[in-house]
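Here it is: the structure, laid out below.
Excluded from the complex is one protein chain; the other protein chains are retained at their positions.
Entry: chain A
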Amino acid sequence: MATSSVSKGCFVFKPSAKKKKKTLSLESYFVQGCEDAESSETRFRLCQELWDKIKTDTEVLQDELNRKILDSLLDFTRKCSSTRQNIDWASQMRASEIPTAALMLGVNIPDHDMTFQSLSDMLKQSVSPHVASVQAKECGALKHLMKKVLERLMDTVVVVDDEDEEENVETSPRVHRSVHCSLGILCDWYAARTKKSATGTPGKKRSSQVRDEQQQPPVVIIFKDLEAFNPRVLQDFILICSQYIDRLPLTFIFGIATSPSTIQHMLPHSVSSLLCIELFQSLSCTQHLATVIDKLILTSHIAFKLNGKVMQVLIGVFLYHDFSVRNFIKGLQLALLEHFHSQPLSVLCCKKKKALFNVTQLSKPNLDRIRQLPSFKRYVEKQEAQEQVNLMTDDSHLKEVCQQLIKDLHKYHKNYYPILRCLHTLTSSLPRYPLGKQIRELHLICLANNVWENEDYQSAMKLVKMLAKGELVSLLQKCVEILQLSKSKKMKNALVQLEELLARFKQLDTATEMTPTVEASIASPIKNLRKKTDLFQLQKTLLEMNESRRAKRLSPFENLRNEALEFIDNLVKSHLSPPESQPLYEVCYYSSSTTVRRHLNATPRTSIQAALSNPYHYLQNDSLKSEDGTVSNAAPDICIAYKLHLECGRLINLYDWLEAYSTVVLAAEGNDPDSEHFGKVDEVKHARFIRAVSELEFLGFIKSTKQKTDHVARLTWGGC
């Protein structure tokens, strides 16, 4: 920046006010590098709306799922504080144990935070204001644990209660002389607090009645991750707490990720006998995921969809790597963002009315993009010649057609999910689960290709045919219930038909059949069969039986059953076609599974190796282009050194390495191999080599070794 000053020196340039304001908002981040900048604003808004909806939905869902266990935990804490107050003989004689809830949460640690957050919120709301949660990583020593507990307990109350301002002033210096924090102080503080609330200062606004009723609200300490705690620290803390239990109504909550026997591993009998442990089992994470998928993915309310491969990646990450529902939703968010960011046509990915409106607003380039869509091309090819020309040239006609197509797409979704659920109810209880146990598996099959062409589908249908009448009827009844929820016209028709079928099944009950005689005729060869041991005879009878069965006239039940199955089969064929068959499906479906995989499941090692063995991949410099497996000699030093070290064994002689390196570099400089200086290593090259070697050491490919002084050891496999 220029100054008008004549003198030399340092000048401070304060940034102008305008510049300062220009901190990038979320939106401008989104717009940056976005395809088709015009519509980016609307897309950003749509994206945010959708994400907000997904977020609130998941939160509601989580609360609902956790409600049961949280309620029982709340009951537990309440019960503990009430039993403490009664004074009969037994409770006097009993050793005073600290009531402890062992909360089994499963190994998906990232999800626990939310549970604990809502737990402590609810506890504060309805049971006791004194709640402190601690994590293992902040409590390396007893001192720290003590300090954290005291700070959280006493501070939270201070913050919540305005009237305790004076007390705050009084206590804070004591707390902040952190060395002197002991539970004794906490006891005094607690006694002062409860006395205060017992006398009941008149000016209290908040829901203090609850607290007045039970004048001894428990002090709850939540240990979020029990496994990670130092056992020693925990034991000492429990020992100390047990000494104060008669003055301070403590309650512990242990968050356990593995199994409750961890408590026994961590605490000796002398300590665990001070606790009164009750077990609480939370919902398993797979069930949790199933609900999330059910409510977020398998619904027509949310316009944004994932295609089969992306779903597979997300579910794979969940099942194979972390079991974390939170990460699954993060993955969904990533896909959502990527979709709206990279696909200009995603303006149409919203509610039907809005989408229809957005179609009319489409710009010329976007209309061309629609024409380019593979699904649209397929659609055009099916039309007549004149119509084809119209679609490719007339913009307004295209808009009209698009509106119709969008409507069709929405209808497709409205029909797809109920039928998917019906098919799932029919097949989920079959032996060996040909179409999967979980609905998500069936969904994946349907997303991939026509489900009715699948072998598993056919075998599943065969198995359904073998179901007993009662089972079949009850399954169909469930299907009716599912269809009742849907509002689309086609589904209502299907519902009527299905109900008719069911009614006919019931009629069968009333009319008694001739079937017994038929059964008897089948039974007789079976009886014969038992008598015979001859293999040939056996084969013959079996063949005969098969013949007779084929020839046998179908009973009314079998007729009806076949009819019902045909009906289901037709429904499946008309509604469960994969989304790729729908024109304009690209608008709603996100399909780049590689992007998602790259972001969620990073492979640092592979990328480093790619960078070293193929520098062109990252540098995009034409001189670095090379054939498979070789490195051009113009590559960066580290790449050359890396390439050379790959050829060595476990121990690498540094001098040989240097020689090889300088040969390659000299060749790169275009020196004549026969010249006098060739093969001599000058200082610059030496330094460059040393730098490359130390970089490799830093990246963890080699390390120095004590076996031979002038050698380094290779750390990767493959050499020897």
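Going forward, contacts are C-beta pairs under 8 Å (C-beta built on N, C-alpha and C of every residue); 3 or more make two chains touch, one makes a residue touch a chain; residues count from 1.
One rule holds for everything that comes next: contacts and distances are computed from a predicted model.
The protein name that UniProt records for the chain not on display, among "Trafficking protein particle complex subunit 2-like protein", "Origin recognition complex subunit 5", "Collectrin isoform X5" or "Coatomer subunit gamma", is "Origin recognition complex subunit 5". Across A:A37, A:A191, A:L279 or A:V389, the residue that sits in touch with the chain not pictured is A:L279. Touch with the chain omitted from the figure is made, among A:Q48, A:S118, A:T194 or A:T262, by A:T262.
Here the missing chain is touched by one residue of A:E227, A:D294, A:E499 or A:E558, and it is A:E227.
Mapped onto chain A, the footprint of the missing chain covers residues 83, 89-91, 93-95, 97, 99-100, 102, 104, 106-107, 109, 141-143, 146, 177, 179-180, 182-183, 225, 227-228, 236, 239-240, 243, 257-265, 269-270, 272-273, 275-279, 284-286, 317-323, 601-606, 700, 703, 715, 717.
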